[in-house]
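This is the structure, below, for whatever I ask next.
Note that one protein chain of the assembly has been removed; the remaining protein chains are unaltered in position.
Moving on, here comes subunit A:
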Amino acid sequence: MKVPTEPVLRARALGVGYRDRQVIHALDLRIEPGSVTALVGPNGSGKSTLLHALARVLTPTDGVVELDGTPITSQRSVAVARRLALLPQSALAPPGATVTEVVDQGRYPRTGALGMLRRGPDDAVREALGLTGLEDLARTPVAQLSGGQRQRVWIAMALAQQTDLLLLDEPTTYLDVRHQLDLMELVVRLRDEQGKTIVMVLHDLNQAARHADRIVALRDGRILADGPPAEVLTPRVLHEVFDIDALVLTDPVTSRPMFVAR
C-alpha cells in the first residue's frame, strides 16, 4: 500500500565490534522517513552498539552506514548532528551543571564556536524543557535530580538538537508509568506532526508493540525478526529471541498484539 521510499538511514553489511570482539555481524537495516522503529533484544544482544554505529559514535569494522544516501562517516560531524540526535543509554552528568546548561548543549551543532555569546537559552531549549516537563527544574543541578528526571534531561537535550532523526537508547528507563506514556505519546506526536523519524531501544515489548510502526528484534548481533508488531510479537519469535514461552493476545485498547509470559 505504501509507496516505497528512500531510507533516511541505512546499514549495509554492517559489522561493529570492540577490540577483538565482533558484536554486530553483517547487518542490513533500512529506516524509512517518518517511521517509529523499536529495537528489541536481550541484554548484550548489541542494541546499543548498533545504535551507536548508526549515530557514527562508533566506527564500523565492516560495511557502511548511510545517512541520506551518503556514508555517514564521510559527512561533517556537525552536519550529521543537525540531522540526527542520539540519546545514549548512560550519559555523564557534569558536576554542578544545571538542567538548562545541559539541555543547552543540544544547541551545539547549530550555534558554533561563539554560541556562548548568545543571551541565554533559546526557544528550542525552552520548548524541549516544556515537552519533557522540566520547566520547574530548569535551574536545578542535574546531579541533584532523580533517575527519571535525569533521563528526561537527556531526552530534552536530544530534542533541543531539533533533528529530523532521533535515536533513543532505552528512553523509558527510570521513568514512572505516567512519564513513560507521555514520552511514547510525544514520540508518536513528533512523527505525526513533524514527520520525524525515531529509532528507539525498548525493553518493554508491549510498549514497543503499542507505539512503534515496526519492531526489529536482535539477538547476538543479528536481526532475527523485522516487521510490524503483529508479525514480530509472536510466540515463535519471542521464544527464538528471548527464550520465553509466551501467550500473545490482542490489546483491547489498541488492537495491537500484547504478550503475557506463561
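The rule we apply is simple: a residue touches a chain if its C-beta (ideal position, glycine included) is under 8 Å from a C-beta of that chain, and two chains touch if they have at least 3 such contacts; residues count from 1.
In this section, contacts and distances are computed from a predicted model.
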item: Omitted chain, identified by the protein name its UniProt record gives, among "Alpha-D-ribose 1-methylphosphonate 5-phosphate C-P lyase", "Electron transfer flavoprotein subunit beta", "4-hydroxybenzoyl-CoA reductase subunit gamma" or "Iron ABC transporter permease"; value: "Iron ABC transporter permease"
item: From A:57, A:181, A:230 or A:248, residue that would touch the chain that is not displayed; value: A:57
item: Contact partner of the left-out chain, one of A:61, A:105 or A:140; value: A:105
item: Contact partner of the left-out chain, one of A:39, A:81 or A:156; value: A:81
item: Contact footprint on subunit A, counting only the chain that is left out; value: 52, 55-57, 76-82, 85-86, 88, 91-92, 94-98, 101-102, 104-106, 108-109, 111-116, 119-120, 157, 161
